[in-house]
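The structure appears right after this line, and notes come after that.
With one protein chain removed, the remaining protein chains of the complex are shown where they sit.
Right after this comes chain A.
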Amino acid sequence: MAASQAVASSPRGHVPGEEGVWVFIGGDLIVFAVFFVTYALARQQELALFESAQALLDRRLGLLNTLLLLTSSLFVAQAVAAVRRGDDRARRLLLGAILLGSGFVIVKAFEYSAKIAQGFTLNSNSFSIYYYMFTGIHLVHVLIGLGVLCFTLSRFDRAGRRQGGVALIEGSGAFWHLVDLLWIILFALLYLL
């Protein structure tokens, strides 16, 4: 048990995936930090409008999407650990992560269509512009992440044997976790605060 756990975790001083992935992740974190601060400043300018528009969002759908992404991230983290152990269940775990991530997209599409049907569109007010812009950019990240996970899944054969090194699943996993942590902040800013 202890030996399998030691193999399943990354060695100390190890950069997960390719270093280029981390350059991209670092850039994305800086860009989103600017987004968050811009949103907070705009909220200060039109506090009453932001609070009333925010109340129109369905917080339960935001909560559901948070649970889907967190659980999808767990599946990816387990898949990375399984690959390190040489465990053939990695393929199924990755497939589970993709299904949960797809669930996020379906919930988001339902949420968008419900809001648009209620007349809450991109041009409704300042809050709606930020809401659609930030969640839209994040949704593009989710779709790219799902594409990357599908590509990683395609590197496994039906028996669960993997082609190539660990770096591919580590890198795609790191990107998927980035998608998850950006949503954690967006959920707090747009739905809860």
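Things worth noting here:
As a working rule, a contact is a pair of C-beta atoms (placed from the backbone, for glycine too) under 8 Å apart; a residue touches a chain by one contact, two chains touch by 3 or more; residues count from 1.
One rule holds for everything that comes next: contacts and distances are computed from a predicted model.
UniProt records the chain missing from this view under the protein name "Cytochrome C oxidase subunit IV", selected from "Imidazolonepropionase", "Sulfur reduction protein DsrJ", "Multiple sugar transport system permease protein" or "Cytochrome C oxidase subunit IV".
Residue in contact with the omitted chain (choice from A:Ala53, A:Ala81 or A:Leu94): A:Ala81.
Contact between chain A and the absent chain runs through residues 5, 8-16, 22, 26, 29-30, 33, 36-37, 40-41, 43-44, 47, 51, 59, 63, 66-67, 70-71, 73-74, 76-78, 80-82, 87, 89, 170, 173-174, 177-178, 180-181, 184-185, 187-189, 192-193.
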